[in-house]
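Sharing a structure with you now.
Here the complex is missing a single protein chain, while all its other protein chains stay put.
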Amino acid sequence: MRFLALLRKELRESLPWLLLAGLLLLGVGLLAVHSEARFAHMRHQHWSSHSGLGPGEIVNVYDLVRSPHLAWVAMWLAFIAPGLGLVLGVCHFWVPLFARTWSFLLHRSTSRMSILGAKLAAAILGLLISLGLVWTGLYWYACRPGLLPIPEPIQILVVGWIYIAVGLVVYLGTALSALSTARWYTTRIFGLAFAVLAAFVILLQWHPVWIIALMVFAIAILFVQTVAAFLSREF
Amino acid sequence: MNAKNPIHYIARAAGVFMATLLVLLLVVAVQAITFEVASVFWTATPASSTEPKQELTLEQARTQRITLARKEFLLDGTLHLVTESGRDRWQLLRASNPLDTPMGQEQVYDVNDRLLWDGPPKERPYDYLSWAQDTRRDSLTYQRMRNLQQLVEPRILEIPVATQEQLREEWRYLPWDDCFVGYSLEGGRAGYLSAAGWTDSKADVRPFGPFQSFQAWWPPDSHSPTLLWQTGQCIYEIRFASRQIEMLVESPRSRIEYVAMNPGYRFWLASSETMARTRPLLHCRTSDEVHHVILKDPDQTITVATPQEWQQWYGNHCEFAATKEALFLRRTWLEYPAPAARGNPDWWTGFRRTPKTGSVELYRVDETGGLNLVNRYSWTLPGDPGAIRYVELRSSVKRFVSAFSPLLCDFVQLPFPRTFWQNLAQYDFVRELIQVVEEMRPHYSVWSLLVTAAILALTFRHGRPRRTSWGRLVFWLVFVALLNVAGFLVYWALNHTPTTACPACGKRRSLSRTDCVHCRAALPTPEHGQLDLIFGV
Partner (left out) sequence: MAEIVLETKGLTKYYGAKPALDHLDLRVPRGCICGFLGRNGAGKTTAIKLMLGLLTPTAGSASLLGCDSTALTPAIRQRIGYVTEGHRLFRWMTIGRLEEFQRAFFPKQWDSRLFAEMIEYFELSKRQKIKHLSNGQRAQVSLALALAPNPELLVMDDPTLGLDAAIRRQFLEGMIELIMRQGRTVLFSSHILADVERVADRIVVIDKGVLRADCPLEQFRASVRKVVVHFENSAPADIELAGLLHFRRSERQLELTLVGVGDAEVADWAARAGAERFDFVEMNLEDQFIEFTASPHRRRLFQWEKA
């Protein structure tokens, strides 16, 4: 009951940002899907005038490569997810510092771990619901028969989910920076800097094993430090 | 939180790792910037450019002409040296389509320096052997395929199957399954294409194998491309319109490293002019230096094993050309021993400095793969001592800057396999970062040892009043010894706590423990006198 009360409070506090992110993604996604669908159908119907290719020629291999129709939306998600992670981190850990409500919150008759757990759970749920559900819904919508000539590859769905997981990495980095008592020009920036570096390295990978391994590793490094910092921090 | 809580120790280790990684990157960046800025000031102009430009002697001009000339063979094996003038070399290299650059004049010389012809290339009266070209120029290589799969900009490979007016099908490459899946534009799947051929079930799919490259062309009689799909061990020809896959080469024991083909291979049903001169030829070389030559008209496969001693020379390269009558091999190399390890700076210094002999040979290849020497030609490449001086000055700067590098920075690379760094090296700037890290390896000079000793002394001086145990101080000293400046910055960032003077012994003591590390005295207590009204319960 206590945990639920804390979770409800954190979710309610984050709600405006979750709604904003989800609606933004949904709007951009629907717009992109329909516009891509029109273009794809046009390309297929007027194949010869669009292709610029003919018998007896060497194919420029990059003419055979295209972005998935949802790639543009995924690009937006690549910014929205880490952005949401940053904003949630600020809401959960920075704002109470400025508003000085930590003392009130920490004096709840529950452990610090529960308080932290509620924040983390709220962030994960928020990312999952406001972005994950919307993104999956957009993918399902794009794959409906008749909308696009051929279904979108499953890879683009996975790419979006990885971006959302990167949002969690950024969230933990923000939390760690907020909980640090050092100065900005010393080690306080490390949490955010590591999160950004980890996100960068993850996004450069292509092999699923490395992506998952690096993601888990980065989250573990940040999570364990965030927990230790929160449990031992003075407010 | 109880300090003995295990999560405290794990978090501390994680914090040290995180801080070390970030500080190492920062130190490498600062070193690289310092190195480049210092190099600019120390080596204001390259040494070679301070020397006045001299006119070339006749002999030097001849050597330069021969070095830059293309070595072309006639069908009878006669060697010509072909040079170009009036065409901007840099313009040619920068142009997206070389054919768009204005044509210059061609000069044809024989091996006795006699000018045989001078005129536009299109009017050249000589018919040279046409060598199979490296397919990488037109190919999507392994690295680029990985780029396509990277998260930052995901792309998909789709092969259209069409009639003249309309697309019928799209065949999409599935990287995780390593096969193609076909979609009919009327709805539904058109099956799968894989090493097992066409199947209508994914369960029957067999992966092609570790991808290396592919290229594509439009056969003269089709609106759907044909792919030449190269893996580590096999080369496939995939015809999507007819849903056929043909394995051209299989090399189970050694990797395919090089693939070349002549234009006739792609368009061998095309113009008779092409057919008159050459046979369609596909050449692939495997890692054991065996060459597989696939010919058409008629179909024939010849395996050529070149002598082992060829590989000792730098730049050893073999190409094939096929006429109706014979198969030829052209070998070019420099008579300079190839380096044992790539990128060895000392080797490169010697290479640039030393004059070398370049050679080209033409062999006729018989049906069993035997080689018969037809012609041979050698020329001299002079050394370039001027460039060395510039390199040596930069080396001096590097030695100074790298004195601050981690002494054992090889440890950073150890936990990660080569493929991890290869993945990261997809992007140029990451590759350059890795190169900078390589360049900033310490040189273990007296200066670097002095720097390390000073940093260790600082660490000890800082850590002694702040230590909570000798074990912890020793750990940090070892850490700083291994990681040098970066290690000291990490140590200082994570361990800088305030100190105060101990009232008992006067030395600096930390406030993270209740007693003084030197004399074990407790923190001073305030005095309460008669003027205080302290009456406890």
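Odds and ends about this structure:
Order as written gives the chain letters A and B; numbering starts at 1 within each chain.
Note that contacts are C-beta pairs under 8 Å (C-beta built on N, C-alpha and C of every residue); 3 or more make two chains touch, one makes a residue touch a chain.
All of these numbers come straight from a predicted model, not from anything done at the bench.
Checked against the hidden chain, the listed residues A:110, A:136 or A:186 yield one contact partner: A:110.
The missing chain, though absent from the display, is touched by one residue of B:125, B:298 or B:526; that residue is B:526. The chain not shown here is touched by just one of B:13, B:29 or B:511, and that residue is B:511.
Residues of chain A in touch with the missing chain: 1-2, 4-5, 9, 12-13, 99-104, 106-111, 232, 234-235.
For chain B, the residues touching the absent chain in the complete assembly are 2, 498-500, 511, 514, 522-523, 525-526, 528, 530-537.
As a working rule, only the chains that are shown with their structure count from here on.
Computed centre separation for the pair chain A/chain B is 32 angstrom, with centres defined by C-alpha atoms.
The residues of chain A lying in touch with chain B in their complex are 44-45, 47-48, 51, 53-62, 64-68, 71, 74, 78, 112, 145, 149-151, 153, 155-156, 159, 162-163, 182, 186-187, 190-191, 193-194, 197, 201-208, 210-211, 220-221, 224-225, 227-229, 231-232. Within the complex formed with chain A, the chain B residues making contact are 1, 5, 7-8, 10-12, 14-15, 17-19, 21-22, 25, 138-140, 146, 148-160, 162, 164-167, 170, 172, 174-176, 183, 185, 187, 214-223, 225, 266-267, 270, 419-420, 423-424, 426-427, 430, 493-494.
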